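One chain of protein is taken out of this complex; the other chains stay put.
This part shows subunit A:
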Amino acid sequence: MKMTNMINLSINGIAVSVEEGKTILEAAKKLHIHIPTLCYHKDLCVAGNCRVCVVEQAGVDRLVASCATPVNEGMEINTNSLKVRNCRKHIIELLLAEHNEECTKCYRNGHCELQTIAADLQITNQDFIDLVPDKQYSVDSYSPSIEKDDSKCIRCQRCVRTCAEIQSVGAIAVAHKGADMKISTFFNYSLNEVVCTNCGQCIVHCPTGALVEKSYVEQVWDAIADPEKHVVVQTAPAVRVGLGEELGFEPGTRVTSRMVSALRRLGFDSVLDTDFTADLTIMEEGTELLTRLKGALLDDNPEVSLPMATSCSPGWVKYIEHKYPQYLPNLSTCKSPQQMFGALAKTYYAKNIDVDPANIVSVSIMPCTAKKYEANRPEMKDSGYKDVDFVLTTRELAVMIKQAGIEFEQLNEENFDSIMGIGSGAGIIFGATGGVMEAALRTAYEIVTGREVPFENLEIKPVRGLAGVKEAVVPIVDVLPEWSFLEGVELKCAITNGLENAHQLMEAIDRGDRFYHFIEIMACPGGCLGGGGQPFPVDDEIRQKRMDAIYSEDLSLALRKSHENPEIVQIYKDFLEKPLSHKSHKLLHTSYVKRQPY
């Protein structure tokens, strides 16, 4: 193993030793010395453009950007000299001069990195000339998921780097130069007209209110207030491990039952669980996979497309529609759990509680902004109505809880309503990258062999974790007679999170370098738990904590396999008959469209 060199330096007179290649910023962090930053984000490559992080280096006249400057032996750094303070203050004042500082009317009020630094530096005067009146700032609010307000943008390019590096989409880029430099789209089209996948990663990486989700909080309050309406709410698995962060809990705290009681107090008529339809997805998608395998392995049907790719991440779905339309036949036809839930809420559920589906308002709480877009896809009306009326992010739910004056920490722990309120541990882990794969394997393996998956505690470790691309090979042996064509088959699986990794995987498949039977792809880093609708801030450490929370919730349940969920058994008995039935096809499956690559 190569030894890493340690570099000795001093910061504000305190000696510190860090590995070669680390930056001054990282060294300062080790000493618990805070240096303000704006364009820096742990997830992204270093830009060094905001210049807020400048520090003084002994013997160097100009200041250096601590985020972009590697440490050197013997370096003496001052992060708080008069020169540094004056410059830093100037830089924030300059940013504010270009900025529409209406904090009280801003979505990011209280969660804004610019605001925090301005507060820390006590910027109480503004000597510079206000540049905003002369700028032709515009707001793009045509996307069902995302609002982009250029007047709040500090041009740090975190969004641009996110969209390119993490997501490999490139929907937003820097346009023009000098005073006119701005973040723009292809021909400055609206975000809903370009290749944007609505994943919202740009939002969670934006330090200010320049990129925010399109909010539907008011519409939901209106529905709740309408006595004619029966308002049902579903909550996705990742919400319960993220929501706490907005409401005073440490990252990684499970707040499931508190969340349920908060939703009830908000006035929802029925508080249900997307995990139920996650389990249903496993039944449908698992069966679809087995059907495809049969077609390919037994019937030699050339029409069957493998690998089959998961379809529960609407950001991924839009990405493949834009970038790899030739692979649309590989995409599972299953709707996402949210949309399965929506279609059932206004059919199965409505009939069950005897309410006119026209009076049902179906709301979902999601860690995701792409789900807002998905709910608005024109085909998502199989119940005869708009299947999901409003999608709120985890952050928006926190807003409603605060608006309602609910003291979240004090809430009782309550359980979901029924029907469509029971979910298995397999449904819960949908919130983490690898979770759909693991849940599907728990069920499919058992269907085919009659035995549980051969992993201790049902924990399929190879598919877990934050790695960008994971692979697993599951040998299938001693199958039940009806599945004899699978005897001895090694089921090849791959799992990716973040669209850049999806891009790499698709390229490898396209080149023929790799063959798989089944691939799970989630648009966001870490899967839904790192979704674009989750609380700020986010980095790998926080994603890992949310992930640990998800797996511990799975482990805490008695029910860990989708096919054992009693409500799943019941819905097939009472309503759907069997997976891939005619009714399933009508309500739970969908089709896709080819889109432009830009």
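Convention: a residue touches a chain if its C-beta (ideal position, glycine included) is under 8 Å from a C-beta of that chain, and two chains touch if they have at least 3 such contacts; residues count from 1.
We take it that contacts and distances are computed from a predicted model.
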Problem set entry | Complex member absent from the view - protein name from UniProt, among "NADH-quinone oxidoreductase subunit E", "Carbon monoxide dehydrogenase medium chain", "Electron transfer flavoprotein subunit beta" or "Peptide/nickel transport system ATP-binding protein" | "NADH-quinone oxidoreductase subunit E"
Problem set entry | Sole contact to the chain not displayed, among A:C87, A:L297 or A:A508 | A:C87
Seminar exercise, completed: The listed residue (A:I7, A:A28, A:V54 or A:L588) that touches the chain absent from the view is A:V54
Exercise. For the full complex, which residue in A:R62, A:K105 or A:R511 touches the chain that was left out?
Worked result: A:R62
Problem set entry | Contact partner of the left-out chain, one of A:L9, A:M75, A:L95 or A:A236 | A:L95
Problem set entry | Candidate in contact with the missing chain, chosen from A:A58, A:A119, A:V139 or A:V174 | A:V174
Problem set entry | Where the unshown chain meets subunit A, residue by residue | 46-52, 54, 61-63, 65, 68-70, 83, 86-87, 90-91, 94-95, 97-98, 127-129, 131, 154-155, 157, 173-174, 176-181
